[in-house]
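Structure in structure tokens, see below.
As you look at this complex, bear in mind that one protein chain is not there, while each of the others sits in place.
Let's turn to chain A:
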Amino acid sequence: MKYAPISVRGLLSGLEYLLYVEESNSHPGILHRIDPLTRNISLILIIFASLLTHSILALSLMLLLVGALVLISGVNIRNYLLKTSLIPLFSLIIVIPIPLITPGTFLWSASLGSLLLTVSYEGVLRVAEFVLRVWLCVGVAVLITMVGGINGLLSFLGAIRLPGLFTQTLALTYRYVFLSIDESMRMLLARDARTFKKRNRLSLEDLRGISGVITALLVRVHERSDRVYLAMRARGFSISSRASPCRWRPNFSDIAFLALLSSLLLLILTIRV
């Protein structure tokens, strides 16, 4: 039997680790003291500013700015780098042929049998600009959630007047993802306890059993959702109720933060190199 180099349990643990954003709030930094709505709007401004420039220097400076914000926010740097690394890597793969198909100044060439591959300077610059912009935007989006946590996100969505049905379901969905992962782990543990041969890796046999596991998982979690619903009703839950929205009450430091960040972005956008 051939094994894939991964295990189901490993995949689930990895997903749980990547999803968990609450721990970042245990070491509040300067960014945590900014009003959540001002903070999120300021950070989203960086994303929009990145779309207005084609300068690699400007994008690099914005990336440095985000790096500085990460440092003063007190989030776990290792977690942050892990969460922000995958999408830029995907973006790099997507644009890999660009240096080969973009005409321009010769930079490097290699022959692959009868095929001559030529890399142009302009092509490399286009790839660098694209990946830098994606990395910058991903970095900002992840920072928003790592600083505010899921509750900060819910408050932000409430503040922009999204209906209660949306925010309530989003909050429950986030919890159910962990519930589903925990339930899957318990099912895997129960299966291992009943199996003579302990497997740590994903096999073809495991793959065949996955549909049965998913169906059983659906039943278990649905039964629990019924119990959750009854508990929620007992506590006066209604879908019309909104998550407590953060009202915009900026103080001097909030306004100063927004003004400073906007000024820095405007300054960076003037760079044409």
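Note that contacts are C-beta pairs under 8 Å (C-beta built on N, C-alpha and C of every residue); 3 or more make two chains touch, one makes a residue touch a chain; residues count from 1.
Basically, contacts and distances are computed from a predicted model.
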Among "GTP-binding protein", "Redoxin domain-containing protein", "Substrate-specific component NikM of nickel ECF transporter" or "Origin-associated protein OapC", go ahead and choose the protein name stored in UniProt for the chain not displayed. "Substrate-specific component NikM of nickel ECF transporter"
From A:Ile87, A:Val119, A:Met185 or A:Leu269, the answer for touching the chain not displayed is A:Ile87
Where the unshown chain meets chain A, residue by residue: 15, 18-19, 21, 44, 47-48, 50-52, 83-84, 86-87, 90-91, 93-98, 126-127, 130, 133-134, 136-142, 144-145, 153, 157, 163, 165-166, 168-170, 172-177, 179-181, 211, 215, 218-219, 221-222, 225-226, 228-229, 232-233, 237-239
